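As you look at this complex, bear in mind that one protein chain is not there, while each of the others sits in place.
We just call them A, B, C and D in the order they show up, numbering each chain from 1.
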């Protein structure tokens, strides 16, 4: 009879075959599969603004207004910000790419009235419209993960109040041809003069973000959020002007006995050189950290030699910061994702899933606060 | 209004076996200025197992309305819902008239190209499919002949062209052989209930005339074949 | 809050839930045969679908699906049904909130799913219930806020607890967004236990009514 | 009658058989997983609940529809949208390689679940394993089949005190097969009686048992006229 030999796997294979077991054995001796300690975060490298149209090594004709490149562990995230200009009278939240959707239109006096009786805390907040792409070696419709990430970025940005709507207002300039045939572009930075001379209508920037993720290892929201904030920080909004001669024209049309006036849109042109920096609400800037809690099996604990047992593993469950790798992600039934503002005073977003107790939550918030300060 | 009387069909011409080398069955139908080519392949082994039915033949129909077929030259999306709907209707119609249980575990694939379109899309396509199926030698219960009929100012009108279709309400029927059985009936605009019967009546009569013309062509072609055989 | 079970006949379990301004109907089918790509060898696959009251489904509903799934994957005993599929469809009938918020809808579909799962007889590890909160500008915690409360709030929250023996057992899911302090978060979590227990008492009476209706033919 | 829902705790003696609706967790406590009526005695404990989705379990009597055949077995559907179960061509009385039963797609069979392990395909058979005879199983011809709730089907099959069938038999002669998968097959001499009987059985789910006779009377009323 052949003797039954135990099969042995190298660690990398075991991690795939039985992620739970592999993780348990690692944790029992006080270390994580990625060789970090329990509460250690990965280092994050960030290069900002490299692709932007206003960056120093100016990429000509680029439509990118801000960008960032973030590396952490194996994962690389590239975020680019592009934009467009829309005529105002549309609340920015409902404007999507086809730019035509209008949710509610208020005449100016109506807004004042409304504001008195009904204060809307989100009315003054703006957001960008993010698209997240996780590279997976083929193309196709966006996966659920990508859509969820995109939506979370959008909601967190909108509710945290990092970008105010006012900062996206376009201060329009006017292009005129002087007598000697020279083309001059005038910007009315003094708003009082501008409102008199400039056109009566208002425009707003709309920002779009495209986030690409390479080599996914572990939950992505925190990295993607970081890259988005970094990109927004160096986002430059182009100055825009309209041509003086392009007046507000109405073209009458007649179709089947009905009359109508088709209104000519102003042509808005973006200045290739002049630009403003996007103003962010620094106080509201916050960084995200994620945690997971792993309950340690009695069994794994018993397998460890007493002398190997370190002080850290005496509780039955451990808190891991910055989840990485398949083993940790697959076994983490209890997760937390926390966004804390840079001063560490206010929380911007907390998502908890699974039975986390108060002590663990407190510790996680504490760590997230430190992390947020450190990343600033 | 192109100078026809109310119960007059447009010029109807058809040929079968137009592409003898490229398909099992083929036909060309000209109904007024609408021209349709239809190609039938099969019964054959289905391309994927999922389409296989143990007891019946499955039908695959594709309809290509070419962008140059109408004046606006709009490129039509193949998955446009209207086209999809027509395809489904045609499929259900011919599933009933082909003796599908004679060809178990096979597919019959039907492809129609609309070369020019001047009204009567569904009817021209239906007629061309009938002819191509006959040419392919696929067993059917009877002809399905199809024609449209409209209604204007108390008079029913037969076989409308594009201009008339745009402005009048009309219906398209598919009729089985010489009977008064309707295999297909599509009406998309308003017609007073009491006028419906009259419109239906001329459509049925028109359908029968088309059937006769298709029958003539099939017989002519059959005789041609026969004479070739005899000459050998 | 009003709730009713077995409102639909083509699915295995369903519940209609009205909570304040929000109304949702949830259906559960399962265990049924999954599509090949959904099948899991040792556990049941969960298909979670959330549909908006108005307009087409987009990423907003996907995020809601994700939240609901994270609650359900912790509570449904998926290992009892290997290779099977449990399909949960939540249809919001009246959102009762601005489209920029999702907390009221999230709480309602979680509660609705609980009743629908019970109705379908799908094995659950424990009971659960959820509630939505908002924190007003002055720091006051508002339970099940009105749309106006939400619009004026600083932050919005959803809290879902598991329940054992009619008492809150552990936190299953919590999602908070906006600006709030740590203490505020804890007070929301604490307030959550109270209202979740109250909801659970209501659900229990709904379930009791359902069971006595199910077994009406056993009576004399 | 005590109603129990998931999350409630139950006290159990050390050696009891766990029936449907209760599960033993990893830390060896017994928890209820469905809502229903707790029924326990010294030997067993289970939660009686009334679902609509059938989960096969061994020795259940079921009614299935043949949906196809592969190799030596037939594919049978016990309820809509669930995995098909397999019925071996050998699982018939007197069946042999040469003497295969010929079941067409769409025919109904009354059978017994012979193996129901969740991880693999469920198998059913049309013979009584103790005798090798048909034992009432086999092809169901003609008649009408309809759905009732699962707990109701159990009562109809196992509870002899439930008055419905005894009262129904006074109205007309019928053949009946009750599947624990919530399917009931019934056949009488003529179509209208079958339909009336089927409707009576369906209606009785919604009323207390004392009302059964009234329901039956009203269902058959139109026929006697």
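Just so we're on the same page, a contact is a pair of C-beta atoms (placed from the backbone, for glycine too) under 8 Å apart; a residue touches a chain by one contact, two chains touch by 3 or more.
To be clear about the criterion, contacts and distances are computed from a predicted model.
Participant: So one subunit is absent here. Using its UniProt record, which name fits best from "ZYRO0B16192p", "Exosome complex component RRP45", "Trafficking protein particle complex subunit 20" or "DNA replication complex GINS protein PSF1"?
Facilitator: "Exosome complex component RRP45"
Participant: From the listed residues C:53, C:98 or C:197, report the one that touches the chain absent from this view.
Facilitator: C:53
Participant: For the full complex, which residue in D:28, D:43 or D:104 touches the chain that was left out?
Facilitator: The one listed residue touching the chain not shown is D:104.
Participant: Pick out the residues on subunit C that sit against the missing chain.
Facilitator: Residues of subunit C in contact with the hidden chain: 8-11, 14, 25, 27, 29, 32-33, 47, 49, 51, 53-56, 87, 89, 91, 93-94.
Participant: Just checking the interface: what residues of subunit B touch the absent partner chain?
Facilitator: 81-82, 84-85, 88-97, 99, 141-142, 171, 176-177, 179-194, 196-197, 200-201, 204
Participant: With the missing chain put back, which residues of subunit D would touch it? List them for me.
Facilitator: Residue positions of subunit D that touch the missing chain: 65, 67, 77, 80-81, 104-108, 140-145, 185, 191-192, 194-195, 199.
Simple rule for what comes next: only the chains that are shown with their structure count from here on.
Participant: Can you tell me which chain is nearest the middle of the complex, judged by mean CA position?
Facilitator: Taking the mean of C-alpha atoms per chain, the most central one is C.
Participant: Would you identify the chain whose Cα-based centre sits farthest away from the centre of subunit D?
Facilitator: A
Participant: With chain centres taken as the means of their Cα atoms, state the distance from subunit A to subunit B in Å.
Facilitator: 56
Participant: Per the centroid of Cα atoms for each chain, what is the distance between subunit C and subunit D, given in Å?
Facilitator: Whole-Å distance between the two chain centres: 32.
Participant: Can you check the complex and tell me which residues of subunit C touch subunit A?
Facilitator: Touching subunit A from subunit C are residues 59-60, 62-63, 65-66, 70-71, 74, 98, 100, 102, 137, 148, 151-156, 162, 169-182, 185-186, 189.
Participant: Tell me, which parts of subunit C touch subunit D in their complex?
Facilitator: For subunit C paired with subunit D, touching residues are 12-13, 29-33, 41-42, 77, 80-84, 118, 120-128, 162-166, 169, 204, 207-208, 210-211, 214-220.
Participant: Taking the touch rule as given, give the residues of subunit A at its contact with subunit C in the complex, in rising order.
Facilitator: Interface residues on the subunit A side: 93, 118-122, 144, 147-148, 150-152, 154-156, 158-161, 284, 333, 341, 345-358, 362, 365.
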